[in-house]
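Note that one protein chain is taken out, while the other chains of the complex remain in position.
Up next is subunit A:
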Amino acid sequence: MKKTFKNIETILNKSLNGIETFIQSHPKVNFLFGALFEATDGLIRSTKDTAKNPPYIRRGMDAKQYMGGILTALFFGWVVPAIYFYGFMCVVPKLIVSFVVGVFIIDVIWVILAREERINEGGFVTCLFIPAFLPPQAPLWLIGVGAGISILFRNILGGVGHNLVNPALFGRLLLTICFPTMVVSGWQEPSTGIPTIKSLMYGVDAVTHATPLMAFKETGKTASFLSLMFGANTGSLGETCRIALIITGIWLCVKRIANWRIPVAYLGSVFVLSAIFSLMVGKTAAPPIFQLLSGGLIFAAFFMATDPITTTYSQAGKWIFGIGCGLITVVIRNFTSIPEGIMYAILLMNLLSVPIQTIILKIKYRT
């Protein structure tokens, strides 16, 4: 077993080396496919770069593992539960469309056109977000458009490390503007109980329902917390099974890929502020625990707001960022006609993080 593996590896290594020399010795081929090869090769083999400056050893963690951690967390946080609740045929085609359009079409074309060195794994993360915050019955083309816009937008701003706002949320914002009805309809009742092969494949028969947050706006009724926690409720594809999201989110924080300050500040401020608001205005404001467990709040707090590039770099700034997100979310949810304010909250705070960072630095270093 080990030997065959070794053989396969040697052959693979040799052929990749062969392709590499071929590409590099033919300028025209290199111009078109060099970057593409580098990108694919980067997924299979390590780099040959060695440390030229001190320190001469480096820690094993690299950007790929960093993104890999997020991908794993997202996979167990929403893909697996979503397959259980809505069926394989509902989730997987969406993922395929999202990846194909986002990574394999837009990113690859961009790599060839813009001569970027490589396809960034960040694209996979963005594309994994897109289906998660759209309704289970969203058409496939909508997902494709969303993924395309997001990746294009991210690449235009300069790729991972340069984006100003979370590209996935920006894509979602454009979808909300262009197709306002599409993104808020098509909710589906999740299948619960012991899964059958049929429910795992197709989910239960589509019943269109409003989400708990919308229902609250209309009727003032809150759903049961337990059903909210475990996902037996309507909502976007990826945001319903909160317990899985919380577990994977905490795992990310422990691995220090996500900064724990943001979810703590975000969820904490939502809780405190909505408690204050419901004391002040009474029944029209949703009660705190319901606020925490409804909508995409958990998903956003652990996975979207923590996107490190679009928050502030300073640790103190992260608290402000999280609290700001919480404040805007609660205000939008309670005092406007929009049921869900998370997208706007995070996008706005993404933009505000630039001045927050500047101010923090001024206070920290110049007084």
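The rule is simple: contacts are C-beta pairs under 8 Å (C-beta built on N, C-alpha and C of every residue); 3 or more make two chains touch, one makes a residue touch a chain; residues count from 1.
Everything that follows uses one rule, which is that contacts and distances are computed from a predicted model.
Asks: Quick one: find the hidden chain's UniProt protein name among "STAS domain-containing protein", "Na(+)-translocating NADH-quinone reductase subunit A", "ABC transporter permease" or "Cysteine desulfurase".
Replies: Matching the unshown chain against "STAS domain-containing protein", "Na(+)-translocating NADH-quinone reductase subunit A", "ABC transporter permease" or "Cysteine desulfurase" yields "Na(+)-translocating NADH-quinone reductase subunit A".
Asks: Which of A:25, A:50 or A:219 touches the chain that is not shown?
Replies: From the options A:25, A:50 or A:219, the contact with the absent chain belongs to A:50.
Asks: Please identify, in ascending order, the residues of subunit A that touch the omitted chain?
Replies: 9, 12-13, 16-17, 41-42, 44-51, 53-66, 68, 118, 158-162, 256-257, 259, 308-309, 311, 313-315, 361, 365-366
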